[in-house]
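Step one of this worksheet: look at the structure below.
One protein chain omitted, others in place.
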Amino acid sequence: MSGFLVNASLIALLALIAILALRLHRLFAVVMLSGAFSLVAAAQFVVLDAVDVAFTEAAVGAGISTVLALATLSLVPAEEKPHSISLVPAFLATLTGLLLAVAVTDLPNFGDPKAPIHNHVAPEYIIGSEQAIGVPNIVTSVLASYRSFDTFGETLVVFTAAIAVLLIIGGYTRAPRRAKGKRKGSQDAG
Amino acid sequence: MSAWMDPILGQWNYYLVIALMMIGFYAVIARGNMVKKIVGLNIFQTSVFMLYISMGKVANGTAPILTGEPSTVYSNPLPHVLILTAIVVGVSTTAVGYALIIRIQESFGSIEDDDIIAMLDDEEAPAS
Amino acid sequence: MQDDVVIRVVAKVMIPAVMLFALYVQFHGDYGPGGGFQAGVIFASAFVLNAVVFGLNKGRHVWPAHYNLMGICGGVLIYGFTGVAGMAFGENFLSFNVLADDPIAGQHLGILLVEFGVGLTVAAVMVMLFFTFAGRLSHNRLLSKSDAHERRLAPKSSPSKEVTK
Partner (left out) sequence: MMQHLPILQVLLPLLAAPFAALLRGRELAWGLTFLTTGAAFLISIALFLEQRALGTTLVYELGNWAAPIGIVYVIDAASALVLPVISGIGFIATLAARQLVAAEIDRRDHGLFYAAWLLTIAGMLGQVTTGDAFNIFVFLEISSLSAYALVAMGSGRDRRALPAAFNYLILGTVGATFYVIGIGLLYMLTGTLNLADLAERLPQVEETRAAFTAMAFIALGLFLKMALFPLHFWLVPAYAHAPSAVTALMASTATKVSVYVLIRLIFGVFGIEFPGLVDGVGLLVLTLGIAGAFVGTLAAIVETDLKKLFAQSSIAQLGYMAIGIGAMSATGLAAAFLHLFNHALMKGALFLAIGMIAAQAGRATMGTLQGAGKQIPITMTAILFGGLALIGVPLTAGFISKVYLIRALLEQDFWLLAGLTFVSSALALAYVWKIIEAAWLRPRPEGAPELSETPSQYMPAWIMVIATLGFGIYATPLVDAAFAAAHVFIPATVGAP
(Lines give C-alpha, C1' and ligand atoms only; values in the text may rest on other atoms or scores of the structure.)
Protein backbone atom coordinates (compact mmCIF):
# COMPACT_ATOMS: atom_id res chain seq x y z
CA MET A 1 0.00 0.00 0.00
CA SER A 2 2.72 2.42 0.96
CA GLY A 3 4.47 1.57 -2.28
CA PHE A 4 1.39 2.67 -4.12
CA LEU A 5 1.22 5.94 -2.21
CA VAL A 6 4.86 6.75 -2.90
CA ASN A 7 4.39 5.86 -6.52
CA ALA A 8 1.22 7.83 -7.00
CA SER A 9 2.53 10.91 -5.24
CA LEU A 10 5.72 10.86 -7.31
CA ILE A 11 3.72 10.63 -10.52
CA ALA A 12 1.40 13.38 -9.32
CA LEU A 13 4.46 15.53 -8.69
CA LEU A 14 5.70 14.71 -12.18
CA ALA A 15 2.36 15.74 -13.67
CA LEU A 16 2.52 19.01 -11.76
CA ILE A 17 6.04 19.70 -13.06
CA ALA A 18 5.03 18.80 -16.60
CA ILE A 19 2.00 21.11 -16.57
CA LEU A 20 4.08 23.93 -15.12
CA ALA A 21 6.71 23.41 -17.82
CA LEU A 22 3.97 23.65 -20.40
CA ARG A 23 2.43 26.79 -18.95
CA LEU A 24 5.48 28.93 -18.19
CA HIS A 25 6.94 31.24 -20.80
CA ARG A 26 10.37 31.82 -19.31
CA LEU A 27 12.46 29.22 -21.05
CA PHE A 28 14.96 29.09 -18.24
CA ALA A 29 12.26 27.96 -15.85
CA VAL A 30 10.98 25.48 -18.43
CA VAL A 31 14.41 23.90 -18.81
CA MET A 32 14.93 23.74 -15.07
CA LEU A 33 11.55 22.08 -14.65
CA SER A 34 12.54 19.60 -17.32
CA GLY A 35 15.63 18.76 -15.28
CA ALA A 36 13.49 18.43 -12.16
CA PHE A 37 11.14 16.16 -14.09
CA SER A 38 14.01 13.83 -14.89
CA LEU A 39 15.21 13.89 -11.30
CA VAL A 40 11.79 12.96 -9.90
CA ALA A 41 11.44 10.35 -12.63
CA ALA A 42 14.76 8.91 -11.45
CA ALA A 43 13.35 8.69 -7.91
CA GLN A 44 10.34 6.86 -9.28
CA PHE A 45 12.62 4.44 -11.11
CA VAL A 46 14.32 3.61 -7.82
CA VAL A 47 10.95 2.86 -6.27
CA LEU A 48 10.28 0.55 -9.21
CA ASP A 49 13.57 -1.35 -8.64
CA ALA A 50 15.28 0.06 -11.73
CA VAL A 51 18.42 1.36 -10.06
CA ASP A 52 20.56 1.36 -13.20
CA VAL A 53 17.93 3.29 -15.10
CA ALA A 54 17.53 5.77 -12.25
CA PHE A 55 21.27 6.36 -12.21
CA THR A 56 21.32 7.02 -15.93
CA GLU A 57 18.20 9.16 -15.96
CA ALA A 58 19.59 11.35 -13.20
CA ALA A 59 22.98 11.72 -14.92
CA VAL A 60 21.52 12.29 -18.37
CA GLY A 61 18.11 13.89 -17.97
CA ALA A 62 18.96 16.11 -15.04
CA GLY A 63 22.65 16.50 -15.91
CA ILE A 64 23.74 16.50 -19.52
CA SER A 65 20.41 17.53 -21.02
CA THR A 66 20.13 20.48 -18.67
CA VAL A 67 23.70 21.60 -19.35
CA LEU A 68 23.08 21.51 -23.11
CA ALA A 69 19.76 23.30 -22.68
CA LEU A 70 21.39 26.06 -20.65
CA ALA A 71 24.13 26.49 -23.22
CA THR A 72 21.43 26.80 -25.88
CA LEU A 73 19.39 29.24 -23.79
CA SER A 74 22.22 31.71 -23.55
CA LEU A 75 22.08 32.02 -27.34
CA VAL A 76 18.34 32.25 -27.89
CA PRO A 77 15.60 34.62 -26.66
CA ALA A 78 14.80 34.00 -23.01
CA GLU A 79 11.04 34.17 -23.34
CA GLU A 80 8.78 32.31 -25.66
CA LYS A 81 5.97 34.12 -27.42
CA PRO A 82 2.74 33.44 -25.57
CA HIS A 83 0.52 30.95 -27.34
CA SER A 84 -3.06 30.10 -26.68
CA ILE A 85 -3.89 26.40 -26.35
CA SER A 86 -3.99 24.96 -29.84
CA LEU A 87 -7.04 22.80 -30.25
CA VAL A 88 -5.93 20.31 -32.88
CA PRO A 89 -2.78 19.17 -31.03
CA ALA A 90 -4.75 19.05 -27.77
CA PHE A 91 -7.35 16.90 -29.47
CA LEU A 92 -4.70 14.60 -30.96
CA ALA A 93 -2.92 14.24 -27.62
CA THR A 94 -6.18 13.42 -25.86
CA LEU A 95 -7.09 10.91 -28.54
CA THR A 96 -3.72 9.20 -28.20
CA GLY A 97 -4.10 9.10 -24.45
CA LEU A 98 -7.59 7.65 -24.67
CA LEU A 99 -6.45 4.98 -27.09
CA LEU A 100 -3.73 3.97 -24.65
CA ALA A 101 -6.07 4.14 -21.67
CA VAL A 102 -8.43 1.72 -23.40
CA ALA A 103 -5.54 -0.62 -24.06
CA VAL A 104 -4.37 -0.57 -20.46
CA THR A 105 -7.53 -2.26 -19.19
CA ASP A 106 -6.41 -5.46 -20.92
CA LEU A 107 -2.88 -5.41 -19.61
CA PRO A 108 -1.60 -7.51 -16.74
CA ASN A 109 -1.86 -5.75 -13.42
CA PHE A 110 0.99 -3.64 -12.21
CA GLY A 111 3.45 -5.84 -10.33
CA ASP A 112 1.64 -9.07 -11.16
CA PRO A 113 4.26 -11.84 -11.00
CA LYS A 114 2.16 -13.97 -13.35
CA ALA A 115 2.44 -11.45 -16.20
CA PRO A 116 3.88 -12.95 -19.42
CA ILE A 117 6.94 -10.75 -19.37
CA HIS A 118 8.06 -12.22 -16.07
CA ASN A 119 7.64 -15.79 -17.24
CA HIS A 120 8.81 -16.02 -20.82
CA VAL A 121 12.31 -14.74 -21.51
CA ALA A 122 13.28 -12.90 -18.33
CA PRO A 123 13.73 -15.98 -16.09
CA GLU A 124 16.39 -17.26 -18.44
CA TYR A 125 18.33 -14.03 -17.97
CA ILE A 126 18.10 -14.32 -14.19
CA ILE A 127 19.37 -17.91 -14.24
CA GLY A 128 21.84 -17.34 -17.04
CA SER A 129 23.37 -14.27 -15.45
CA GLU A 130 24.69 -16.45 -12.68
CA GLN A 131 25.45 -19.63 -14.58
CA ALA A 132 26.54 -18.58 -18.07
CA ILE A 133 27.87 -15.09 -17.46
CA GLY A 134 28.81 -15.01 -13.80
CA VAL A 135 27.87 -11.39 -13.30
CA PRO A 136 25.67 -10.52 -10.31
CA ASN A 137 24.13 -7.42 -11.88
CA ILE A 138 21.61 -8.97 -14.26
CA VAL A 139 21.11 -5.68 -16.06
CA THR A 140 24.81 -5.62 -16.91
CA SER A 141 24.83 -9.17 -18.20
CA VAL A 142 21.75 -8.61 -20.39
CA LEU A 143 23.03 -5.26 -21.57
CA ALA A 144 26.58 -6.28 -22.33
CA SER A 145 26.17 -9.90 -23.34
CA TYR A 146 22.68 -11.16 -24.20
CA ARG A 147 21.62 -7.95 -25.93
CA SER A 148 25.12 -6.70 -26.57
CA PHE A 149 24.19 -5.78 -30.11
CA ASP A 150 21.59 -3.31 -28.85
CA THR A 151 24.27 -1.72 -26.71
CA PHE A 152 26.61 -1.59 -29.68
CA GLY A 153 23.80 0.22 -31.47
CA GLU A 154 23.40 2.52 -28.47
CA THR A 155 27.10 3.40 -28.57
CA LEU A 156 26.72 4.11 -32.25
CA VAL A 157 23.74 6.36 -31.57
CA VAL A 158 25.92 8.41 -29.21
CA PHE A 159 28.65 8.40 -31.84
CA THR A 160 26.14 9.51 -34.48
CA ALA A 161 24.93 12.32 -32.24
CA ALA A 162 28.51 13.48 -31.82
CA ILE A 163 29.09 13.46 -35.57
CA ALA A 164 25.78 15.26 -36.10
CA VAL A 165 26.54 18.00 -33.56
CA LEU A 166 30.05 18.45 -34.93
CA LEU A 167 28.64 18.82 -38.43
CA ILE A 168 25.82 21.14 -37.40
CA ILE A 169 27.50 23.58 -35.01
CA GLY A 170 31.16 22.65 -35.19
CA GLY A 171 31.35 22.32 -38.97
CA TYR A 172 32.47 24.64 -41.68
CA THR A 173 29.62 24.34 -44.16
CA ARG A 174 28.04 27.75 -43.65
CA ALA A 175 26.28 30.03 -46.07
CA PRO A 176 27.86 33.37 -45.02
CA ARG A 177 31.45 32.19 -45.30
CA ARG A 178 31.10 30.83 -48.79
CA ALA A 179 31.17 33.24 -51.69
CA LYS A 180 29.43 32.15 -54.88
CA GLY A 181 32.65 32.17 -56.86
CA LYS A 182 34.36 29.90 -54.40
CA ARG A 183 31.67 27.29 -54.78
CA LYS A 184 32.21 27.27 -58.51
CA GLY A 185 35.93 26.88 -57.89
CA SER A 186 35.54 23.84 -55.67
CA GLN A 187 33.25 22.29 -58.26
CA ASP A 188 35.94 22.58 -60.87
CA ALA A 189 38.46 21.09 -58.50
CA GLY A 190 36.25 18.10 -57.80
CA MET B 1 -3.59 -4.73 0.27
CA SER B 2 -7.06 -6.12 -0.28
CA ALA B 3 -7.78 -8.19 -3.35
CA TRP B 4 -10.47 -5.97 -4.83
CA MET B 5 -8.17 -2.97 -4.84
CA ASP B 6 -5.47 -4.73 -6.84
CA PRO B 7 -6.70 -3.95 -10.34
CA ILE B 8 -7.47 -0.34 -9.52
CA LEU B 9 -4.14 0.27 -7.88
CA GLY B 10 -2.23 -1.51 -10.60
CA GLN B 11 -3.97 0.20 -13.45
CA TRP B 12 -3.72 3.62 -11.81
CA ASN B 13 0.00 3.58 -12.27
CA TYR B 14 -0.44 3.14 -16.01
CA TYR B 15 -3.19 5.77 -16.25
CA LEU B 16 -1.04 8.35 -14.54
CA VAL B 17 1.84 7.58 -16.85
CA ILE B 18 -0.48 7.98 -19.83
CA ALA B 19 -1.59 11.37 -18.56
CA LEU B 20 2.08 12.42 -18.42
CA MET B 21 2.60 11.17 -21.95
CA MET B 22 -0.30 13.27 -23.21
CA ILE B 23 1.14 16.43 -21.65
CA GLY B 24 4.51 15.82 -23.27
CA PHE B 25 3.02 14.87 -26.62
CA TYR B 26 0.90 18.03 -26.67
CA ALA B 27 3.98 20.17 -26.02
CA VAL B 28 5.74 18.51 -28.95
CA ILE B 29 3.05 18.89 -31.56
CA ALA B 30 1.63 22.26 -30.54
CA ARG B 31 3.07 25.02 -32.67
CA GLY B 32 5.37 27.14 -30.57
CA ASN B 33 8.85 27.58 -29.25
CA MET B 34 11.45 25.06 -30.36
CA VAL B 35 13.18 24.72 -26.98
CA LYS B 36 9.80 23.92 -25.50
CA LYS B 37 9.27 21.25 -28.12
CA ILE B 38 12.50 19.56 -27.12
CA VAL B 39 11.48 19.78 -23.45
CA GLY B 40 8.11 18.31 -24.44
CA LEU B 41 9.89 15.51 -26.24
CA ASN B 42 11.90 14.87 -23.09
CA ILE B 43 8.73 14.64 -20.98
CA PHE B 44 7.01 12.47 -23.60
CA GLN B 45 9.91 10.05 -23.82
CA THR B 46 10.52 9.90 -20.07
CA SER B 47 6.86 8.95 -19.56
CA VAL B 48 7.25 6.16 -22.09
CA PHE B 49 10.30 5.00 -20.12
CA MET B 50 8.09 4.98 -17.04
CA LEU B 51 5.57 2.77 -18.81
CA TYR B 52 8.33 0.26 -19.52
CA ILE B 53 9.79 0.38 -16.02
CA SER B 54 6.33 0.00 -14.49
CA MET B 55 5.76 -3.18 -16.44
CA GLY B 56 9.04 -4.62 -15.22
CA LYS B 57 8.13 -4.28 -11.53
CA VAL B 58 7.25 -7.46 -9.70
CA ALA B 59 5.31 -7.09 -6.46
CA ASN B 60 7.63 -7.58 -3.45
CA GLY B 61 10.52 -7.88 -5.89
CA THR B 62 13.93 -6.33 -5.56
CA ALA B 63 16.37 -4.69 -7.94
CA PRO B 64 17.76 -7.25 -10.42
CA ILE B 65 21.13 -7.67 -8.78
CA LEU B 66 21.76 -11.22 -7.62
CA THR B 67 21.77 -11.49 -3.85
CA GLY B 68 22.77 -15.13 -3.54
CA GLU B 69 19.54 -15.95 -1.72
CA PRO B 70 17.58 -18.49 -3.77
CA SER B 71 14.22 -17.21 -2.50
CA THR B 72 14.70 -13.64 -3.75
CA VAL B 73 12.17 -12.32 -6.27
CA TYR B 74 13.78 -10.05 -8.83
CA SER B 75 12.09 -7.40 -10.92
CA ASN B 76 12.34 -7.97 -14.64
CA PRO B 77 15.73 -6.75 -15.93
CA LEU B 78 14.86 -6.62 -19.62
CA PRO B 79 12.76 -3.41 -19.56
CA HIS B 80 15.59 -1.78 -17.64
CA VAL B 81 18.07 -2.70 -20.35
CA LEU B 82 15.77 -1.44 -23.09
CA ILE B 83 15.19 1.83 -21.30
CA LEU B 84 18.89 2.37 -20.67
CA THR B 85 19.31 2.24 -24.41
CA ALA B 86 16.28 4.45 -24.97
CA ILE B 87 17.54 7.09 -22.52
CA VAL B 88 20.81 7.29 -24.41
CA VAL B 89 18.94 7.57 -27.70
CA GLY B 90 16.82 10.30 -26.12
CA VAL B 91 19.74 12.43 -25.00
CA SER B 92 21.40 12.01 -28.39
CA THR B 93 18.28 13.32 -30.10
CA THR B 94 18.11 16.18 -27.60
CA ALA B 95 21.69 17.19 -28.31
CA VAL B 96 21.12 17.23 -32.07
CA GLY B 97 17.88 19.14 -31.54
CA TYR B 98 19.57 21.87 -29.50
CA ALA B 99 22.39 22.10 -32.04
CA LEU B 100 19.81 22.72 -34.77
CA ILE B 101 18.03 25.30 -32.58
CA ILE B 102 21.28 27.23 -32.19
CA ARG B 103 21.83 27.29 -35.94
CA ILE B 104 18.20 28.28 -36.59
CA GLN B 105 18.52 31.16 -34.13
CA GLU B 106 21.72 32.28 -35.88
CA SER B 107 20.23 32.17 -39.37
CA PHE B 108 16.67 33.28 -38.71
CA GLY B 109 16.92 35.29 -35.50
CA SER B 110 14.01 33.42 -33.98
CA ILE B 111 13.12 29.99 -32.69
CA GLU B 112 9.35 30.42 -32.85
CA ASP B 113 7.57 28.23 -35.37
CA ASP B 114 5.24 31.05 -36.44
CA ASP B 115 8.03 33.51 -37.19
CA ILE B 116 10.00 30.99 -39.18
CA ILE B 117 7.03 29.83 -41.21
CA ALA B 118 6.29 33.49 -42.03
CA MET B 119 9.92 34.02 -43.11
CA LEU B 120 9.92 30.87 -45.20
CA ASP B 121 6.70 31.94 -46.95
CA ASP B 122 8.34 35.25 -47.85
CA GLU B 123 11.33 33.43 -49.29
CA GLU B 124 9.20 31.06 -51.32
CA ALA B 125 7.07 33.82 -52.81
CA PRO B 126 9.54 35.43 -55.26
CA ALA B 127 10.97 32.08 -56.30
CA SER B 128 7.78 30.73 -57.82
CA MET C 1 33.92 32.15 -11.28
CA GLN C 2 37.63 31.53 -11.04
CA ASP C 3 37.97 34.44 -8.62
CA ASP C 4 35.99 32.64 -5.99
CA VAL C 5 38.45 30.90 -3.72
CA VAL C 6 35.90 28.61 -2.13
CA ILE C 7 34.70 27.31 -5.47
CA ARG C 8 38.23 26.84 -6.74
CA VAL C 9 39.35 24.90 -3.71
CA VAL C 10 36.21 22.77 -3.58
CA ALA C 11 36.51 22.08 -7.30
CA LYS C 12 40.12 21.04 -6.94
CA VAL C 13 39.14 18.51 -4.32
CA MET C 14 36.02 17.41 -6.16
CA ILE C 15 37.46 16.78 -9.61
CA PRO C 16 39.74 13.87 -8.67
CA ALA C 17 37.03 12.47 -6.42
CA VAL C 18 34.52 12.60 -9.28
CA MET C 19 36.98 10.86 -11.59
CA LEU C 20 37.66 8.19 -9.03
CA PHE C 21 33.95 7.66 -8.59
CA ALA C 22 33.59 7.35 -12.37
CA LEU C 23 36.21 4.63 -12.42
CA TYR C 24 34.41 2.86 -9.58
CA VAL C 25 31.13 3.02 -11.49
CA GLN C 26 32.86 1.79 -14.64
CA PHE C 27 34.44 -1.28 -13.11
CA HIS C 28 31.92 -2.04 -10.41
CA GLY C 29 29.10 -2.27 -12.95
CA ASP C 30 29.24 -6.06 -12.80
CA TYR C 31 28.30 -6.08 -9.14
CA GLY C 32 26.18 -3.01 -8.54
CA PRO C 33 24.32 -0.39 -10.50
CA GLY C 34 26.46 1.36 -13.06
CA GLY C 35 28.45 0.59 -16.14
CA GLY C 36 30.14 2.23 -19.08
CA PHE C 37 27.47 4.73 -19.92
CA GLN C 38 26.99 6.13 -16.44
CA ALA C 39 30.73 6.15 -15.81
CA GLY C 40 31.31 8.02 -19.05
CA VAL C 41 28.84 10.71 -18.11
CA ILE C 42 30.37 11.11 -14.64
CA PHE C 43 33.89 11.17 -16.01
CA ALA C 44 32.89 13.85 -18.48
CA SER C 45 31.27 15.88 -15.74
CA ALA C 46 34.67 16.20 -14.07
CA PHE C 47 36.00 17.87 -17.20
CA VAL C 48 32.93 20.03 -17.48
CA LEU C 49 33.36 21.12 -13.87
CA ASN C 50 36.99 21.92 -14.58
CA ALA C 51 36.03 24.02 -17.58
CA VAL C 52 33.23 25.82 -15.75
CA VAL C 53 35.39 26.72 -12.76
CA PHE C 54 38.72 27.40 -14.41
CA GLY C 55 37.54 28.72 -17.75
CA LEU C 56 36.85 27.22 -21.12
CA ASN C 57 40.31 27.72 -22.54
CA LYS C 58 42.03 26.04 -19.63
CA GLY C 59 39.47 23.27 -19.87
CA ARG C 60 40.36 22.80 -23.52
CA HIS C 61 43.97 22.69 -22.54
CA VAL C 62 43.34 19.74 -20.24
CA TRP C 63 41.63 17.75 -22.97
CA PRO C 64 42.41 19.02 -26.47
CA ALA C 65 39.74 18.72 -29.12
CA HIS C 66 41.55 16.23 -31.34
CA TYR C 67 41.78 13.80 -28.43
CA ASN C 68 38.04 14.00 -28.29
CA LEU C 69 37.37 12.74 -31.77
CA MET C 70 39.91 9.97 -31.21
CA GLY C 71 38.17 8.99 -27.99
CA ILE C 72 34.77 9.05 -29.64
CA CYS C 73 35.89 6.86 -32.51
CA GLY C 74 38.17 4.73 -30.35
CA GLY C 75 35.40 3.62 -28.02
CA VAL C 76 33.20 2.54 -30.92
CA LEU C 77 36.10 0.65 -32.47
CA ILE C 78 36.98 -1.08 -29.17
CA TYR C 79 33.40 -2.28 -28.92
CA GLY C 80 33.26 -3.30 -32.55
CA PHE C 81 36.54 -5.14 -32.59
CA THR C 82 35.77 -6.95 -29.33
CA GLY C 83 32.83 -8.33 -31.28
CA VAL C 84 35.00 -9.09 -34.29
CA ALA C 85 37.40 -11.00 -32.03
CA GLY C 86 34.58 -13.48 -31.44
CA MET C 87 34.37 -13.93 -35.20
CA ALA C 88 38.10 -14.45 -35.42
CA PHE C 89 37.77 -17.35 -32.97
CA GLY C 90 35.19 -18.97 -35.19
CA GLU C 91 32.06 -17.89 -33.34
CA ASN C 92 29.55 -15.20 -34.22
CA PHE C 93 29.88 -11.44 -33.85
CA LEU C 94 29.86 -10.34 -30.19
CA SER C 95 30.33 -13.85 -28.90
CA PHE C 96 32.43 -13.54 -25.76
CA ASN C 97 32.59 -17.17 -24.65
CA VAL C 98 35.64 -17.84 -26.77
CA LEU C 99 37.66 -14.83 -25.69
CA ALA C 100 39.25 -16.82 -22.86
CA ASP C 101 39.77 -20.50 -22.09
CA ASP C 102 36.79 -20.61 -19.78
CA PRO C 103 33.43 -19.30 -21.13
CA ILE C 104 32.68 -17.38 -17.94
CA ALA C 105 36.11 -15.74 -17.98
CA GLY C 106 35.51 -14.96 -21.65
CA GLN C 107 32.20 -13.33 -20.82
CA HIS C 108 33.88 -11.28 -18.09
CA LEU C 109 36.60 -10.13 -20.44
CA GLY C 110 34.13 -9.32 -23.19
CA ILE C 111 31.85 -7.35 -20.87
CA LEU C 112 34.81 -5.47 -19.45
CA LEU C 113 36.05 -4.51 -22.90
CA VAL C 114 32.72 -3.45 -24.35
CA GLU C 115 31.83 -1.49 -21.21
CA PHE C 116 35.17 0.26 -21.53
CA GLY C 117 34.36 1.07 -25.15
CA VAL C 118 31.01 2.51 -24.14
CA GLY C 119 32.57 4.51 -21.33
CA LEU C 120 35.28 5.96 -23.57
CA THR C 121 32.88 6.98 -26.31
CA VAL C 122 30.33 8.44 -23.92
CA ALA C 123 32.90 10.41 -21.91
CA ALA C 124 34.49 11.83 -25.04
CA VAL C 125 31.13 12.64 -26.61
CA MET C 126 29.85 14.42 -23.53
CA VAL C 127 33.01 16.51 -23.21
CA MET C 128 32.82 17.25 -26.93
CA LEU C 129 29.17 18.28 -26.69
CA PHE C 130 29.90 20.64 -23.83
CA PHE C 131 32.88 22.25 -25.55
CA THR C 132 31.08 22.53 -28.87
CA PHE C 133 28.01 24.16 -27.35
CA ALA C 134 30.03 26.40 -25.06
CA GLY C 135 32.44 27.17 -27.90
CA ARG C 136 29.54 28.37 -30.00
CA LEU C 137 28.71 30.70 -27.17
CA SER C 138 32.05 32.43 -27.10
CA HIS C 139 32.26 32.31 -30.89
CA ASN C 140 28.96 34.13 -31.20
CA ARG C 141 29.86 36.86 -28.80
CA LEU C 142 33.16 37.35 -30.66
CA LEU C 143 35.09 36.80 -27.52
CA SER C 144 38.43 35.35 -28.27
CA LYS C 145 40.52 36.78 -25.47
CA SER C 146 41.47 35.17 -22.22
CA ASP C 147 38.43 33.72 -20.60
CA ALA C 148 35.44 33.10 -22.74
CA HIS C 149 33.34 31.56 -20.07
CA GLU C 150 33.42 34.38 -17.57
CA ARG C 151 32.72 37.09 -20.10
CA ARG C 152 30.02 35.34 -22.02
CA LEU C 153 27.68 36.14 -19.15
CA ALA C 154 28.22 39.85 -19.38
CA PRO C 155 26.90 41.29 -22.68
CA LYS C 156 23.24 40.44 -22.81
CA SER C 157 21.14 40.58 -19.70
CA SER C 158 18.79 37.70 -19.75
CA PRO C 159 17.07 35.57 -17.15
CA SER C 160 19.34 32.69 -18.03
CA LYS C 161 22.26 34.78 -16.85
CA GLU C 162 21.98 33.99 -13.19
CA VAL C 163 21.94 30.33 -13.71
CA THR C 164 24.62 29.67 -16.16
CA LYS C 165 26.73 31.07 -13.43
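A, B and C are the chain letters, set down in written order, and residue numbers restart from 1 in every chain.
Following the convention adopted for this analysis, a contact is a pair of C-beta atoms (placed from the backbone, for glycine too) under 8 Å apart; a residue touches a chain by one contact, two chains touch by 3 or more.
The shown structure was predicted, so the numbers you read here are calculated from the model rather than taken from an experiment.
Across the whole complex, the hidden chain's contacts among the shown chains comprise A, B, C.
When you scan A:Ala62, A:Leu75, A:Ala122 or A:Val139 for touch with the missing chain, the hit is A:Ala122. Within the complete assembly, residues 21, 25, 28-29, 34, 37, 41, 44-45, 48, 51-52, 55, 78-79, 82, 85-86, 89, 92-93, 96-97, 100-101, 103-104, 107-108, 116, 120, 123, 127-128 of subunit B touch the chain that is not shown.
What subunit A contributes to its contact with the hidden chain is residues 99-100, 102-108, 115-122, 124-125, 128, 145-150, 153-154, 156-157, 159-161, 163-168, 171-175, 178, 180, 183, 186-187, 189-190.
If you put the missing chain back, the residues of subunit C touching it would be 69-70, 72-74, 76-77, 80-81, 83-84, 86-87, 91-97.
Note that only the chains that are shown with their structure count from here on.
The pair with more inter-chain C-beta contacts, choosing from B-C and A-B, is A-B. Centroids built from CA atoms put subunit C at 24 Å from subunit B. One inter-chain figure worth recording: subunit A and subunit B are separated by 5 Å, centre to centre, where each centre is the mean of the chain's CA atoms. With touch defined as above, residues shared between interfaces to two or more other chains in subunit C number as follows: 31-33, 37, 122, 129, 132-133, 136, 140. Touching two or more other chains at once are residues 63, 65, 84, 88, 95, 98-99, 102, 106 of subunit B.
Interface of subunit A with subunit C (complex): residues 26-28, 32, 51-52, 54-56, 59-60, 63-64, 67-68, 70-75, 78-79, 132-137, 139-141, 143-145, 148-149, 151-152, 154-156, 158-159, 161-162, 165-166, 169-170. Within the complex formed with subunit A, the subunit C residues making contact are 29-35, 37-38, 41-42, 44-45, 48, 69, 72-73, 75-76, 79-80, 83, 93-94, 96, 103-104, 107-108, 110-111, 114-115, 117-118, 121-122, 124-126, 128-130, 132-137, 140, 152-153, 158-161, 163-164.
Residue ranges of subunit B in contact with subunit A, taken from their complex: 1, 6-7, 9-27, 29-33, 35-36, 38-40, 42-43, 46-47, 49-50, 53-59, 61-66, 73-85, 87-96, 98-103, 105-107, 110-112, 114-115.
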